[in-house]
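Every protein chain of the complex appears in place save one, which is left out.
Entry: chain A
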Amino acid sequence: MSDFSEELIRPSSDDDQVEKCVLSGKGMYFPWLRKHVETVETRGKKEKDFAQATNACLNFIQEALQKHQWQRAAEYMHSYLQILEDSDSYKRQAAPEIIWKLGSEILYYHPKSSIETFNTFADRMKNIGVMNYLKISLQHALYLLHHGMLEDASRSLSQAETWRYGEKSSSQEVLINLIQAYKGLLQYYTWSKKKMELSKLDEDDYVYNTASQNMLNHTWKTSINLGPLIQTPGVWDPFVKSYVEMLDFYGDRDGAREVLTNYAYDEKFPSNPNAHIYLYDFLKREKAPREKLISVLKILYQIVPSHKLMLEFHRLLRKSDKEEHHKLGLEVLFGILDFAGCTKNITAWKYLAKYLRQTLAGDHLAWVQEEWNSRKNWWPHFHFSLFWAKSDWKEDKALACEKALVAGILLGKGCRYFRYISKQDHHVLKKKIKQMKKSVKKFSIVNS
């Protein structure tokens, strides 16, 4: 109870109130003036209670949405809709967008709403005010997609594509591009469905011809939509993937390659690791020369050193003839294990163990030292602490052995990890542990 009054008690100020309405020492004070000053923002008109009430209503809607109280939000929305008739034209024009955003949220989550209600709502909102037509159409189509109604979505998008109102502003250009892109994607989807059906049919079946003709039509439509789009800078991953798959199916290898290289190397496009991955996968399928593959993955290595393709990259580098590639291979391995997500990757550790032995046997101690220098401050705690030794041994003994080998080589046989693992007694891995001890003795860089 007492803390309650604690918060109210202030140092008792001088309670003799001096209401100054005339000029005196402290200055003038006009409370009514403040209200007039506040109206400057609204261009001289005092905020009427209608505006105040609608603002309060909007706040309540937002609060209800945050708390997931859909019922309450719908109630306030019902009252908020009267802002569409506001005599203030500025507010009236800004209203449809707000109403669409809030209303679509409510209708999406409300338990009583259905797809039809959403459709009617979207149709009505599209027709209020011309500026919002494209945006609402696109979002409506995405909603339908989400509910699996592909034909309706496709129809809605086609309708939106043909919409014209005056000159196209730049934002509308973007929206139209998006609409075409999604339309293309939908057609791709129907195409791939047909492809699956086709693969189940027999070649001699008379249905086969019509089906394949059908497919060709779709292909043509899709390429019209997607082709020019991919030229515009941006991140188009799903679209590129589907387009390339289609081109690949029809044997247009060159076209596919061109699209992919463009996507990966064109400077106007934002840096996108996925682009390089797609290109690499394609080239691998094409059985491109190793040099080419290495150059593609090199760029990926620079962007995402911890990618799982890096292990493949390492293998490629190892098999290559050039010495600089071998050095890079070591770098790549160390790079992968720098990241916390890969610490338990047994393949990486196996490779590192083997490669360290190989490198040291090949008299390239300088390389190892160069890599180790930047890491010797933090790798011991990061990978080779006693805690890790215990938990790794418990979880995955093979991993622990590989790690121990690396630890022994890099830190010497006195390091905790190595000592702990070598003390472990395990009848299956006994041989391996013995081998480990021998290797460490031979190769450890601490001694040399």
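Points worth noting:
Definition applied: a residue touches a chain if its C-beta (ideal position, glycine included) is under 8 Å from a C-beta of that chain, and two chains touch if they have at least 3 such contacts; residues count from 1.
Throughout what follows, contacts and distances are computed from a predicted model.
One chain of the complex is hidden; its UniProt record names it "TATA box-binding protein-associated factor RNA polymerase I subunit B", one of "TATA box-binding protein-associated factor RNA polymerase I subunit B", "WD repeat containing, antisense to TP73", "Vang-like protein" or "Glutamate decarboxylase". Among A:S113, A:Q139, A:Q231 or A:S320, only A:S113 touches the chain that is left out of the view. Among A:F121, A:W367 or A:W393, only A:F121 touches the chain that is left out of the view.
Where chain A meets the missing chain, the touching residues are 1-2, 4-5, 8-10, 12, 15-22, 29-32, 48-50, 53, 56-57, 59-60, 70-71, 74-79, 81-82, 84-85, 99, 103, 106-107, 110, 112-113, 117, 120-121, 124, 128.
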